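This is the structure, below, for whatever I ask next.
Here the complex is missing a single protein chain, while all its other protein chains stay put.
Here the chain labels run A, B and C in written order, and each chain numbers its own residues starting at 1.
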Amino acid sequence: MTGDISLLEAEFSALSPRRAVQRALERYGDELVISFSGAEDVLLLEYAATSGHPFQVLSLDTGRLHPETYRYFQVVAERYQIRVEFAFPDAAAVEQLVRAKGLFSFYEDGHAECCAIRKVEPLRRHLAGRRAWITGQRRDQSPGTRAALAPVEPDPVFRGKHDQPVLKFSPLYQTTSAEVWAEIEALGLPYNPLHARGMVSIGCEPCTRPILPGQHERDGRWWWENVNKKECGLHRPT
Amino acid sequence: MTGDISLLEAEFSALSPRRAVQRALERYGDELVISFSGAEDVLLLEYAATSGHPFQVLSLDTGRLHPETYRYFQVVAERYQIRVEFAFPDAAAVEQLVRAKGLFSFYEDGHAECCAIRKVEPLRRHLAGRRAWITGQRRDQSPGTRAALAPVEPDPVFRGKHDQPVLKFSPLYQTTSAEVWAEIEALGLPYNPLHARGMVSIGCEPCTRPILPGQHERDGRWWWENVNKKECGLHRPT
Amino acid sequence: MTGDISLLEAEFSALSPRRAVQRALERYGDELVISFSGAEDVLLLEYAATSGHPFQVLSLDTGRLHPETYRYFQVVAERYQIRVEFAFPDAAAVEQLVRAKGLFSFYEDGHAECCAIRKVEPLRRHLAGRRAWITGQRRDQSPGTRAALAPVEPDPVFRGKHDQPVLKFSPLYQTTSAEVWAEIEALGLPYNPLHARGMVSIGCEPCTRPILPGQHERDGRWWWENVNKKECGLHRPT
Partner (left out) sequence: MTGDISLLEAEFSALSPRRAVQRALERYGDELVISFSGAEDVLLLEYAATSGHPFQVLSLDTGRLHPETYRYFQVVAERYQIRVEFAFPDAAAVEQLVRAKGLFSFYEDGHAECCAIRKVEPLRRHLAGRRAWITGQRRDQSPGTRAALAPVEPDPVFRGKHDQPVLKFSPLYQTTSAEVWAEIEALGLPYNPLHARGMVSIGCEPCTRPILPGQHERDGRWWWENVNKKECGLHRPT
């Protein structure tokens, strides 16, 4: 497998983001799913939709997203004429957490526990039958945790079909935020209206805030925590 | 039971809302739960908190509430030093609905299906072990469906402990919206900030809107549907 | 004049609001102006526009209106294909006040001084050449100050052409807020979007706030002052 990965990485590091999405779809077909967060990773869907291949989309509905994000999911689903697969948290796990600690425990003892219930576990369940997934991660999103992100790697967190490693593709790994936004504008893609209210990185509503001019996008997430730990558990820091 | 109910109804129809809450707590203790929607039914919690009795609070977190409502739950929990029990929808049921019909199917074919998954089933589960619950329903909330609401009745929808009928108390059944708000102001109770943005009846975010001057509060809920069907299934029209 | 007024009052008290606007336009032509505040008095413009007579509209731009109100003026101007005459405050007077007391002195020592500069003086200047004006005042707007409002009266505050009394028509004097809003909805008229954010009575931005359910519309204006003094000086309390 290590050898395969080296070859894959060599192959995909030579591809443009658009070509990488296309190539991954060709290789893995319906055993691959594109993760869509409701933010600027809409670019992945655009690439997929124009690739000529069918594609599947998976989103995490944590139960605490912004109303604007839910509506944006709908806008995107209509644009690309797709049915998004949503991963939703387990009722018992959520009920137990909020009964014990209230609805905002993350402000007190960190976001890991809540993310584990609302994001990691549901995603694990939904990746279990797949061989590969595509994420919109970029190296420039989080200096502390994503600086060494690869174009493709065996997912360090999740397992796939038959409990085998699931491949994680990150076609935008070298793309910068400025490039992503220039392309969204050039292609006239719809965007989450929260981006026009000062939010750059968008996640759950209580854990997202607008940034001030000059701040890094990661300053808008989990701002009460240490800058080097700003991952939700979906992606192990590189 | 019919006789008992007549006696109960006679007893509770003679009580002020405050006394009715107190009396229900005395009678049913920890087999009773107070339902709190995150709106002006905060009055029930105030009555309970000042009754001298311990009390339990149950809220429905449908996964689609306004961010302001989640924060208001927290404000209330801190004020009364309580841990609210939240009922959360079943993941598989939500995932199946949104996969098949998207996140806003209620605008197309009515709110009953979504409410059944996000409100009715979770509440059913959480009432199953109880003998009684208290709601903030009022006759004036919905001319089409709540005009004959009783101060107490065997719940027409839910079953309680040992699959026996669960009693539903509605201490505010004869109270008007104006009276509720006068009391909230007089007592200086915290309120959901959405009430200061034109919303009167508050439910899920996509199914709630501000009303214009002169409109009935029910015009702010499920406005695309017939006025006489505006119940979410928690309460059978009277 | 007293006799004339009695006759006029008798005539106009028998007219519907719509007919009253029409009749006033017929009588006074271009010596009459309709005052439009940017709120629910849009009804007056609708009546004028459908009367078949030309009409003039005067609005007060105090320099502190809500952005939404400015936009609503534009919507209305386009709908009725009119050029609104705006009365704007005198620069020296505004500069002197804000230099001496800051931009929010009204919260400290009352709104009379600011209203005198931003509303009363500009209106005085713009009524000076007229013989009559129409206002949207209603008796139910302010129990403390408007309970005895007449359908027409010599304006108790302003003078008109040749320093003669200017007639003030209030065709909606007996209409209730609920009736006004029912008609706006029935006619499908555009409304200030602030009305859909909990504001009922709308004036300057710092002196207007949303009201809670059950509050009187006047609770949304100059809320830090005594309820019986809530006039801006345009209208002497009746």
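For this structure, a couple of remarks:
Simple rule for what comes next: contacts are C-beta pairs under 8 Å (C-beta built on N, C-alpha and C of every residue); 3 or more make two chains touch, one makes a residue touch a chain.
Computed from a predicted model, the values in this text were never measured in an experiment.
In the full assembly, the chain not pictured is in contact with A, C, by the touch criterion defined above.
Of the candidate positions A:Leu58, A:Leu172, A:Val200 or A:Leu234, contact with the unshown chain belongs to A:Val200. Contact with the chain that does not appear here is found for just one residue of C:Phe12, C:Tyr47 or C:Phe73, C:Phe73. The residue touching the chain not shown here, chosen from A:Tyr28, A:Tyr107, A:Trp181 or A:Trp223, is A:Trp181. Checked against the hidden chain, the listed residues C:Asp4, C:Glu85, C:Asp109 or C:Glu185 yield one contact partner: C:Glu85. With the whole complex as reference, residues 40, 177-178, 180-182, 185, 191, 195-200, 209-215, 217 of chain A touch the missing chain.
Although one chain is not displayed, its contacts with chain C can still be listed: residues 61, 63-64, 66-67, 70-71, 73-74, 77, 83-91, 94-95, 98-100, 102-104, 122, 205-206.
One rule holds in what follows: only the chains that are shown with their structure count from here on.
Averaging C-alpha coordinates per chain places the centre of chain A 36 Å away from that of chain B. Chain A and chain C, compared by their mean Cα positions, are separated by 53 Å. Centre to centre, using the average C-alpha position, chain B and chain C are separated by 41 Å. Shown for chain B are the residues that touch two or more other chains, of which there are none.
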